[in-house]
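With one protein chain withheld, the remaining protein chains of the complex are depicted in position.
Labels run A and B following the written order; every chain starts at residue 1.
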Amino acid sequence: MADYAVKKFFQLIVTIFGVVTLVFFTLRFIPGDAASAMAGDTLSGAALENLREKMGLNEPLLSQYLSYLKSLVMFDLGETLTTRLPVGGLLLKALPITLSMAIATIILTVTISIPLGTLAAFMAHKGRRWLDNGLTGMAMIVDLMPSFWTALVFLLIFSLTLGWFPASGQLTWEDPWALVQRLALPVMVLSITQIATMARITRTSVLEVLSEDYVRTARSLGWSELQVLFRHALKNAALPIATVIGLSFGNLLNGTVIVEFIFTIPGVGNLLINGINSRDYQMVQTLIVFYALLFVTINFVTDLIYRTLDPRVQF
Amino acid sequence: MNYQAPLQTALLEVQDLKTEFHTDGGTVTAVDGVSFAIERGERVAVVGESGSGKSAMAMSILRLLAYPGIVAGGKVILEGTDITTLSERKLNSIRGRIVGTVFQDPMSSLDPVMTVAKQMIAPIMRNLGLSKDDARAEAIKWLDKVGIPEPERRIEAYPYEMSGGMRQRVMIAMALSCNPQLVIADEPTTALDVTIQAQIVELMKTLTAEAGAAMMFITHDMGLVARFAHKVAVMYAGRIVEFGPVDEIFANPCHPYTQSLLGTIPSADMVKEDRLPQIEGTPPDMKFPIKGCAYKDRCAGAHDRCAVEAPVLDSRGPHHTAACWLPKGLENTKSLKTEKTQRKLRNDNTEPHVVVELNELRKHFVSNQVFSPSKSMTVRAVNGVNLRVWNGQTLGVVGESGCGKSTVARLMLGLEKPTSGDIFIAGLPQMVFQDPASSFNPKMKIGAILEEPLVVKNVGDKHSRTEKIQTLIRQVGLDPSYLSRYPHQLSGGQKQRVAVARALALNPAVVVADEPTSALDVSVRAQIINLLADLKDELGVSFVFISHDLLTVRYISDQIAVMYLGEVVEYGPADEVFAHPAHPYTRALIDAVPVPNPAIEKTRTNAPLSGELPSPLNLPTGCPFASRCPMVTDRCRAEKPILPPHKTSRQVACHYAQ
Partner (left out) sequence: MADLSIKSAATVTPGLHKALAAARRNPLITNIKARISLFILIPILTLMILAPVLPIQAPLETNLRALLESPSLTHLFGTDKMGRDIFSRTLAGIQVSLLVGFSVAGIALVSGMIFGTLAGFYGGILDRVIMTIVDIFLAFPSLLLAIGLVSVMGTGLIPVILAISLADVPRFIRLQRSQVISLRSRAFIDAARTVEASQYWLMSRHIVPNTIAPMLVAGSIAAANAILIEASLSFLGLGIMPPEPSLGNVVRDGQLYLEQAWWISTLPGVVILLIAIGLHFLSDGVRELLDPRSRK
């Protein structure tokens, strides 16, 4: 296990380095260099040169790279282009909101999709396919709904038409009820896609486990189908499900950007969109690096957890 | 329905059981009206091949059929109660408590994420009503009984930490620990090595006799039946075609299928010139309803009545029934004995020369752990092998898992590079692989598959190649129309024939056959063996025949090499080695193989080899067999006996061989 963890950790480091390097170089590839991209048409000539100098773009590439790395490690993420606010600070303010949406989504997803998927698998195993087919069909359709469309439809129905949830408004931590009201709709939108994916994976995994030989052995010892489900099936099915949770986190991150845009939630995604709109490519890239690192780390952690669940790897 | 009415004490009575599988492709009638009875304490073997329905029948008794299987008719009366009508809940109290089960594959039949303790103790608590501590003690007691060393420690182990043989013992312990009256064992030893198989069979015999439990033992191995059973039920195409006491069935088989099946097993008194009687054709597809007798297409004695009316089980003697319109089966018609036609021996004027020579061949697999070099493991798969094969001769290589025989094959074919040692092979050796399913590119037609060696080696032009593949396919007994089919359209036996044809495409001097019949049905194996033997005679090809099936190896080989832990421990002419095995391992191996003759089996001492197959990871110094040898001394553990290389006559790697 230790061997495996060390090996994976090295891979993680290499990947992180790769991510950071890739982003560094893409920034350098903006047609016409970073300075003019940021400045747009507002600066030229000497003023542009000044900006370049200030951004350190005239240094040799290697030293630029090293100072970039250094600034990342120090969490000195520069300043926003327009408002000159420290990006690091903005990120730290926006992060809790995005994270709370993500966590709420994950909790909701796991609570609903695992029982649902298990039930569908159980029925399918006994030959009663209707729930299974219905679930798989619906799940697939939901999965394919463009998240921005789902969000707009939800916004239209539950907020604008029915008035159950507010569509906009300030978000403060002091008023938790208002917070919940604001975040409820976006969390629902995020959850619905996640549930579709997770329920399907759960169903497939449980179904596969139910047709394994050891389930038959358990039945031959006199355990009822339900008992077998809880004693044997779920634990074994958990393993592949755990791997997928890590991967679907990526989709979750994708989704947060879109719902924050639509519901005007001041999370990290919103920061990203603002950066794009104000052509602050430095910040955009930095935020994307941040998302990538978060994703990769979560995957690393879930991978290790998965390994600890499976005793076969512990030697 | 004619069957012997059982005595009042019958433990299990099956009446006209029918089981169907409702698949998308149609309804398969797996079990088509099976009736028999098992008395208390009786051991009944159910013999059949794939498609015979034996497993489905066993699972039907306990209603453990997987969807889409369903019991479609008949009664199962257990201890006087008809359990076919019982509710699921009541049935659950019977499973495990009154009827225990042992399944085929110990690797997959245990929950990999649960300790043995958790899997064993809870059922004991439930079925015997014991407290947790008492149940645990009981479980440990049983683990000890099945021969698991240090049971108090092992009970906390996970299944992956045990070998196949040990896992199967755990399964047996689990099944027996709840004191059932009947144990259903579905091919419990098929996945195990020969010597381990012998241990397990002995164990089951002893324990069930002790507990007074009856056993229904499903197998395809007639030898095991002779060793183990009181009564035999022979199944074919979902029906029982013959049933009776084991001595009767073997001495006086009445159904053509039973007779043929017994005939296809190479017996000890057979000589190589005799052709192995074989059963033509393949078992029928159970998707389609069968008119008349199911065996008629393969039966040498089939006549008009067989096509119209299905025979029922009729009395042939005390407790002996068979379902055939011919009272004595094939005895009076074209008998099997006259089928033993002589083989044409090739008149070979070629100078005898060596076609294969292996010198001090070694292959070590090293797995490097980058972050902890101390944990690097070396698997010494082949550890100094010296062999020679002459032209036109067949060398049989026998051994169990981990002995290195498959690695030697791969080394000979150039699929692996040796770590040290020399390999000399005349020409380009070819191979027939074990698994017909993965032997061919599923996207290629048979014709292209046969042509490939010729194309790669640039032999001839399109025209001559087309001719050659026509010759090849006929040579292996298949019609040229097969050339335009895809592999998935062929049966296992047909695929192996094509594999042989492909191996012969370039007229090789040496063909290596790695377990060519293990994946085939018993009734089909003889076809392939005869084919190989015929080709050997016709073409003068040298075969290296690798197998764990000792009877077949003995039949087809001229010389035999016995391998253990990567080394050859005995070598010599096949008949001699079998008649007078000198090495203790060879002796144990031969003892372990059950012979399909109950009379002989009763006289055998049956003290199986103890211990597990060691792993080639930790090779002991000294004789590799020291850990299990009944004759072991200190000298054996210290000093490794050397086989003098390439002596033509008998060689034995043992300090004490007589």
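As a working rule, contacts are C-beta pairs under 8 Å (C-beta built on N, C-alpha and C of every residue); 3 or more make two chains touch, one makes a residue touch a chain.
Quick caveat: nothing in here was measured; it's all calculated off a predicted structure.
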Residue touching the undisplayed chain, where the options are B:P429, B:G566, B:P596 or B:G622: B:P429
Selected residue (touches chain absent from view) among B:G263, B:P453 or B:P581: B:P453
Missing-chain contacts mapped onto subunit A: 11, 14-16, 18-19, 22-23, 26-27, 29-31, 140-141, 144-149, 152-153, 155-156, 160-161, 250-251, 253-254, 257-258, 261-262, 272-273, 276-277, 281, 284-285, 288, 291-293, 295-296
Positions on subunit B where the hidden chain makes contact: 410, 413-415, 428-431, 433-435, 438-443, 452-453, 456-457, 486, 488, 502, 506
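Basically, only the chains that are shown with their structure count from here on.
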Separation of subunit A from subunit B, taking each centre as the mean of its C-alpha atoms, in whole Å: 52
Contact footprint of subunit B on subunit A as seen in their complex: 3, 6-7, 125-127, 211-214, 216-225, 231-232, 235-236, 239, 309-312
Subunit A contact footprint on subunit B (complex, rising order): 62, 64, 66-68, 88-89, 92-97, 100-101, 103, 105, 108-114, 119, 122-123, 126-127, 158, 160, 171, 174-175, 178, 369-372, 375
